[in-house]
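Single-structure report; data block below.
Missing here is one protein chain; the remaining ones are kept as they sit in the complex.
Chain nomenclature is as follows: A, B and C, assigned in order of appearance, with residue numbering initiated at 1 for each chain independently.
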Amino acid sequence: MTAGKRIGILTSGGDCAGLNAVIRAVVHRAVLTYGWQVLGIKEGTQGLLQRPVQYQVLDLPQVDGNMMRMGGTILGTTNRGDPFAYPMADGTQKDRSDEIIGGYRELGLDALIGIGGDGSFAILKKLADKGGFQMVGIPKTIDNDLGLTEVSVGYDTAVGVAVEALDRLQPTAASHARVMVLEVMGRDAGHIALAAGIAGGADVVLIPEIAYSIEKIAQKIKQVRSTGRNFALVVVSEAVKTVDGTGVQKLFQGGQKRYGGIGDYIGEKIAEATGAETRVTVLGHVQRGSMPSPRDRLVASAFGVHAVDLIAEGKFDRMVAWSNRGVIDVPIAEAIAEYACVELDGAMVKTARGLGISLGD
Amino acid sequence: MTAGKRIGILTSGGDCAGLNAVIRAVVHRAVLTYGWQVLGIKEGTQGLLQRPVQYQVLDLPQVDGNMMRMGGTILGTTNRGDPFAYPMADGTQKDRSDEIIGGYRELGLDALIGIGGDGSFAILKKLADKGGFQMVGIPKTIDNDLGLTEVSVGYDTAVGVAVEALDRLQPTAASHARVMVLEVMGRDAGHIALAAGIAGGADVVLIPEIAYSIEKIAQKIKQVRSTGRNFALVVVSEAVKTVDGTGVQKLFQGGQKRYGGIGDYIGEKIAEATGAETRVTVLGHVQRGSMPSPRDRLVASAFGVHAVDLIAEGKFDRMVAWSNRGVIDVPIAEAIAEYACVELDGAMVKTARGLGISLGD
Amino acid sequence: MTAGKRIGILTSGGDCAGLNAVIRAVVHRAVLTYGWQVLGIKEGTQGLLQRPVQYQVLDLPQVDGNMMRMGGTILGTTNRGDPFAYPMADGTQKDRSDEIIGGYRELGLDALIGIGGDGSFAILKKLADKGGFQMVGIPKTIDNDLGLTEVSVGYDTAVGVAVEALDRLQPTAASHARVMVLEVMGRDAGHIALAAGIAGGADVVLIPEIAYSIEKIAQKIKQVRSTGRNFALVVVSEAVKTVDGTGVQKLFQGGQKRYGGIGDYIGEKIAEATGAETRVTVLGHVQRGSMPSPRDRLVASAFGVHAVDLIAEGKFDRMVAWSNRGVIDVPIAEAIAEYACVELDGAMVKTARGLGISLGD
Partner (left out) sequence: MTAGKRIGILTSGGDCAGLNAVIRAVVHRAVLTYGWQVLGIKEGTQGLLQRPVQYQVLDLPQVDGNMMRMGGTILGTTNRGDPFAYPMADGTQKDRSDEIIGGYRELGLDALIGIGGDGSFAILKKLADKGGFQMVGIPKTIDNDLGLTEVSVGYDTAVGVAVEALDRLQPTAASHARVMVLEVMGRDAGHIALAAGIAGGADVVLIPEIAYSIEKIAQKIKQVRSTGRNFALVVVSEAVKTVDGTGVQKLFQGGQKRYGGIGDYIGEKIAEATGAETRVTVLGHVQRGSMPSPRDRLVASAFGVHAVDLIAEGKFDRMVAWSNRGVIDVPIAEAIAEYACVELDGAMVKTARGLGISLGD
């Protein structure tokens, strides 16, 4: 029998659009189908560390109405570090994992749903293993770099914000005959940059998986001009590297930071190589906090429902995942182990090259 | 060798968002990679029927800049009927397929890319078979009812428009304690309604695949009220049927049309059954004409590139398709033969039920 | 001295975007500047009629965060009728004004801020006169038909939703060579239709202030075609009338409703007169419930602050108003008395005619 369970849910790591939609789906499924109680733990594992434990009971009225439409997470996500090496006020680190496990016990939880990325999952798994508690993971990351799932919550919205920026940069680029550089997030994976670049009509897309050279970029911009077009759009992922392997260190010279960021650097180099007037936009945190896209809400809802079902079935240490129009689940350890970069022979790279987009190589 | 080919492209059937992005991708790939010439045929097969043949040469400047961001199709899609039974001015029908085949020959085309749905593909395939010409299909339909592809061009945007409508109806529903009914498109498939209902926070979603009863709907609305919420959102797909099998005929009584549409009918019946104040919104053609969503542009771009590659490889009578994060191709005859309704045991139905959404049954 | 006051606020009449932004501004001003207490009365005057009186204390945490961005009103607006002739369950009407005045006294209010349109203001003024209580009005109506203020809260958002619909109808109109008819709200004033028609690129705009004839509309559509354009956009305000003075009664024939609404009627008549394929979209309640536009939030904020200041200064029976980039206040009786239609010699009509838009005359 599954009746009478009490489950916890927490959001961990960088926030993104769709977290509230996950929380709502979990509460709907747990309360309406199984009659369970859901406790929302505040600020990731931090809520379990504090005494009294920081949480709120989540019932239908708390998650109804407009909540699923809102970005961010009502539970907060300001955890301050790895509980196994928690940064203390005096500068030392301390293993505080037992306190978190104690928090879990104090709440009398039967299981915990963690919404996070690979880093959060690794810690939660370690806690669950040590504390003997039961967990299920729901993947969220704007970077979409989690293995074994086609998409993670937050990615579609982040791509949408980046495409919208390109839509806005295009007319001003054309009016002023400029090369517009847009720097986007994505950590070590170029998914946001590549998808946004294709959908937003970019001419050049630089991703961490492919080392770029300024000459190749300049070549493409000259080719664009030769067709009679006077402007170009360039998307730069935040962690790109040059062909000689240098990355962000290029931004510093003689110990001094010379560039605001990689976008600035690329913009200046393009200007030097082509004579073009360039302007740089760094998209920043607007990629995280937006109202979730319909697809993010759909995926979030499907994930939330399935995660609760896993608990009902007694299946733990699993991560829910999107695959081929549906929801599956995979061992969370495998998902953590596999970092999902852009596949160099995948459909996105092929499409980009097919459109004539330069990937800088 | 593939050099020097001349290919045609046409859009057929109801328009949707993303068609221009497909056209652009085809031109980019054909011109930049293969050095081919692309002719855009006007108004579907109608352009091949007219003399002189109606077309325009599509080179990079024609498809550059803002075109991929625009809804609709620059080629038009006002074809007037089945060329094998073409409706003539005098009311008779005539087989005009030879004229279309003649148009294809007159242009000296090596292959034709048809962007359409199942109806358009069936006709194009028949023309290709009869005329001995070579074609590749790219699936587009807001209804997403084409078999063998996860998504068709236009679907994601249509869902987005419907979700946005629900986002707007929610606050006015709550302010006035109303039940808001939203009627969406989708023909005999409930994909738009179901996806929009999940992502838009609906309480009830009626789809053609599941016969509804007003009592079940009323039950759900009463349950919502019992949780303290004073409003509800209901999504109705345009071709839903009742449990006793009656569909749109319900709208007529004694030969008179009594309701503007199915949404009106459902709205009135809910009001009768629950005493709730109801309001009905029929979404209509705004679902077609919007600026394409990022995902529709991405899929459109991938499809366009792959379709050109199929021609380069000499693979014909194929439809490009989306599968598991990538592009594949399938026999077009099989795609036509398989109408893709909502799967009753699929992830979307399971998610909807998991959230407590009533599907009217 | 103003310290220690307790004021009430209620929303009345049809909801619109920006009401929550008004409420927030009132609370911010009253609490932060004056240290007053603000009570939010539920469901318009209905909250004062019920016993116990239905209200909630509104302090900073209640109105902070995301509330100003949300459509609708957190206070609800489901009042059930004129308290001076309140519809009772047994079908009779009863003067229940004393009960409302009693509710006001019971709460110990020093003043009441009513957010409403002309109808709501008339009732609130009558209540205030009878009950000796003090009120200030904040104008809201998507129709923008309130006198003595350039804009009312909700109008800008409603225009934006209508323009967006035209933006979406344009490409599908062009792809299919259709005449698209969009029916918008506005009651007896054509402001939404006219502004949306100008900003949305309409060819024909029908407003209640100008009687239309189908011939003139047909003429315009033919002129558009003569320039080589194959589609047209027509905006119809919900209460338009023909040159022979008939209005919505046209929709009925022999006692039977023949058309879903005025948009359907106009669409059919255009089809008959021009041979064009027409499609009709009725925008409906999505015009009310949207996230408020930046301008609506700005105006709402300015109104809310000024209304509180009026109370602090002891100025009552006033309506705040927008004039020439700033906020003023006017006698509420004068504002009620003046219904603001579209001025036939005003800038909007001149602009529309200047663009070649047919107003149907």
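The working rule: a residue touches a chain if its C-beta (ideal position, glycine included) is under 8 Å from a C-beta of that chain, and two chains touch if they have at least 3 such contacts.
This is a predicted model, so every value here is computed, not measured.
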>> One chain isn't shown here. Among A:Val280, A:Val299, A:Val330 or A:Val349, which residue touches it?
In response: A:Val280
>> Please identify which residue in C:Lys5, C:His28, C:Arg178 or C:Lys241 touches the non-displayed chain.
In response: C:His28
>> Among C:Gly35, C:Gly65, C:Gly108 or C:Gly275, exactly one should touch the missing chain; which is it?
In response: C:Gly65
> Given the contact definition stated above, which residue among A:Gly81, A:Gly102 or A:Gly289 touches the chain not shown here?
Replying inline: A:Gly289
>> Touching the absent chain: which residues on chain A qualify?
In response: 11, 14-15, 17, 19, 70-73, 76-78, 161, 165, 167-177, 180, 230, 256, 260-261, 264, 279-282, 284-286, 288-291
> Footprint of the hidden chain on chain C, which residues?
Replying inline: 25, 28-29, 32-33, 60-61, 64-66, 68-69, 150, 156, 159-160, 163, 167, 170-171, 174, 195-196, 198-201, 227-229, 293-295, 297-298, 301-302, 305-306, 308-309, 323-327, 346-348, 350-351, 354-356
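In the analysis below, only the chains that are shown with their structure count from here on.
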> CA centre of chain B versus CA centre of chain C: separation in Å?
Replying inline: 35
> If you average the Cα atoms of chain A and of chain B to get two centres, how far apart are those centres in Å?
Replying inline: 30
>> For chain A versus chain C, what separation do you get between their C-alpha means, in angstrom?
In response: 40
> Which chain B residues touch at least two other chains?
Replying inline: 167, 170-171, 174
